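Yeah, one chain of the complex is gone here, protein chain that is, but the others are all in their spots.
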Amino acid sequence: MLLVALAFVVLILIGMPVAFAIGLSGLVFFFQNPDLPATIPVQITVSQTQNFTLLAIPLFIIAGNFLNVSGITEQLLKLASVLTGRLRGGLAQVSLALSVLMGGVSGSAIADAAMQSRMLGADMVKRGMSKGFAAGILSFGALLTPIVPPGLGMIIYGTIGQVSIGRMFAAGIVPALLLWLALGIAVAITARRRGYPPERTRRVGLAEAGRALRGGIWALLFPVFLLLGLRMGVFTPSEIGAFAVLYAIAIGVVVHRKLTRASFFEGLSHSLADVGAVMFLIALSAIFSYGIVYEQVPDAISGAILGFSESLERVTVLIVLFVLIAGFVIDSTVLIIMLTPIFLPLIDQLGGEPVHFGIVFIIAATIGNFTPPVGAAMYAVCSILRTSVGDYTRESVPFFIAVALVTLALVFVPSLVLFLPNALFNP
Amino acid sequence: AQQFTLRFNHVLGPREPFHQGFLDWAKAVEARTKGGLKMQVFHSAQLGVEEDIIEQMRQGANIGQNTDAARLGIYVKPIAVVNGPYFVETLDEVIKLGSAPTLQKWEKELADQHGLKVVCFDWVQGYRNFFTNVPVRKPADLNGQRIRTPPAPIWQESIRALGASPVAMAFGEMYPALQQKAIDGVELVYSNIAAGRFYEVLKYADETRHIMLVNFQVVGSKFFDSLPPDFQTALVEECQTAGRATSQKILAAEAEQKAFLKQKGMTLVEDVDIAAFRAAGEKAYQVLGLTEAKDAVLKEIGKK
């Protein structure tokens, strides 16, 4: 496996697309073990696409794209601006609020980061923010989207770990608000130092606030419908994604009357390349993880962690740190798929609560989307804003610290996570 | 001496009694071959989904899998009868199956024509019962109930014959599906219910005992044939020993499991009309054209 890891790092450094790098380095393991049939890499790659849980991924990507073409995003931007326009940091604060609002329908951090960069990136730079700062907050702000229900990571974790997805969704709400607060403070501190002005100078009038609220109401209602639906047992995990797509289309056609035939095809066409980029990476990662399982690396990791400590809190902290570090180079979805079966039994054994651990673990894994050298959201934002990864990294440090601190705080105060799901769903 | 490693995969969780049984089997084989044949056990389908693993062993990988007669029935159709309703009903009958000529013929066909070597099948997971949110006493009570069933014809037909609507679904997807009412119930063995915390989402345990779940330990014929004869014997005999011990343990622990589920709030339905279910189950064999195969084997083991 050492050779595989080495090959992966070398291929990444010579600029090979990550999907190919992960598949090709995974093949090294099969060359080292010639007794394994040569057809296994193909077979396990195809198997990834037969997983009923992963079916939710393309659905959420499509839903995210249809939010834009159906005018929902535009309405939400107005609402976000009304809510946070007077805060220090201007458009950066607006973008955080937009991530939270969008999160109510969208479940994918990558889709959110890409979409907001296109929508707000240029304006943020025009208002005098540095490119690195703008890229940093557009990227890290996308963490809020999958933590506000619905969230892709929660669906995957809940299905693999046999944890109630309804409880997971409800459990995300308070942590998402805390992450929002922490990122908002980080933005305000930098904004004060550099003198980034608020977006609005005057107070928002009641009429304008009312209009903004009315425009955004359908998107705001979606997570409510969703939690009610889950509470009454209407949806299965992948249906949530399909429902989000059709909901966005219906709002676009009936309420905002913005969705035309042309914009429908535009939404679908955008989705194709996005689905391809994300799913190809996840499918090929099966080749890479095969060797890891075959050599029983997970058992070694669990053993090592338990060797350090057998206290639930300390083990959880160790896992969070491990996931944050692994997230530098591994995609968040792959992390959740690979690590849930390893860590959840460990937490279970130590008497932990699966929903609590799940939220902490998913936040830590999702952060991997924003950290260099490999991060899908980071990459999307940097390429749209045409900024270097170096500048991005330098300016993102405060955001990384803010979200990492919140994650660690959630480890020690489980009630922050568990209060809502316990109130809404019977434990 | 030559070194061999067998990687053995199963879909069950690490807390299921079978996992411990496989570890015992592995330990015994390694000790008896003085480390010449090592067995590593992978729980929770870590090495891959069952169908993939079966394909891999057919191509010669040194991999094994715990599977059932229904899946083997895809290759040699009549062997699926072992998975039919009320086929065998005691551990004794299962052991007798091992020397039934018709079954040995099917095993040979699996090995020679499909590359799948059955090491042994003395592994009984217990009796399959229905677990639902309405009490079930007779076939009509299952009417309209969507019951999760493994994706294989014999399973589907058996569950349909007993009165329910089968819904094909993988093992790992049951819990969320129940939580979200995608299905109304499952049919599993008692130990699955406790291990998978299904008592959180289901109310009634209906003791239909409709299938005695016999599991098959399968490796690729290519791999098996590459082993020295004494290693082959060790693998087979230790499989039987560990399997019988595990099966006995599971059947003996049933009372304990039931008490545990009761304490977790489940209601046990014990006054089930087994005769009515047995009669209804016959239809599954008829629909699949397996009645003759079933009668032949049952005659050989002296049942009926």
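Per-chain numbering from 1; labels A and B assigned in written order.
Just so we're on the same page, contacts are C-beta pairs under 8 Å (C-beta built on N, C-alpha and C of every residue); 3 or more make two chains touch, one makes a residue touch a chain.
Everything that follows uses one rule, which is that contacts and distances are computed from a predicted model.
For the chain of the complex excluded from view, the name given in UniProt is "TRAP transporter small permease protein" [choices: "PqqA peptide cyclase", "TRAP transporter small permease protein", "Cell division protein FtsX" or "NAD(P)/FAD-dependent oxidoreductase"]. When you scan A:L246, A:A300, A:V397 or A:V413 for touch with the missing chain, the hit is A:L246. Here one chain is not drawn; of A:I12, A:L213, A:I301 or A:L424, the residue touching it is A:I12.
Note that of A:W218, A:F235, A:F370 or A:F399, the residue touching the chain absent from this view is A:F235.
Looking at chain A, the residues touching the absent chain are 11-20, 23-24, 27, 38-39, 41-43, 45-46, 49-52, 55, 58-59, 62, 234-236, 238-239, 241-243, 245-246, 265, 268-269, 271-277, 279-281, 283, 372-374, 376, 379, 388-390. Seen from chain B, the chain kept out of the figure touches residues 51, 55, 58-59, 70-71, 74-75, 144, 146, 150-153, 156, 165, 167-168, 182.
Convention: only the chains that are shown with their structure count from here on.
Mean C-alpha position of chain A lies 39 Å from that of chain B.
Per the touch definition, chain A reaches chain B in the complex via residues 35-37, 39-40, 43-44, 47, 50, 52-53, 158-160, 162, 164-166, 230, 233-237, 290, 293-294, 296, 298, 341, 345. Chain B meets chain A in the complex at residues 7, 13-14, 40, 42, 44, 46-49, 52, 55-56, 59-62, 170, 172-173, 175-177, 179-182, 196-197.
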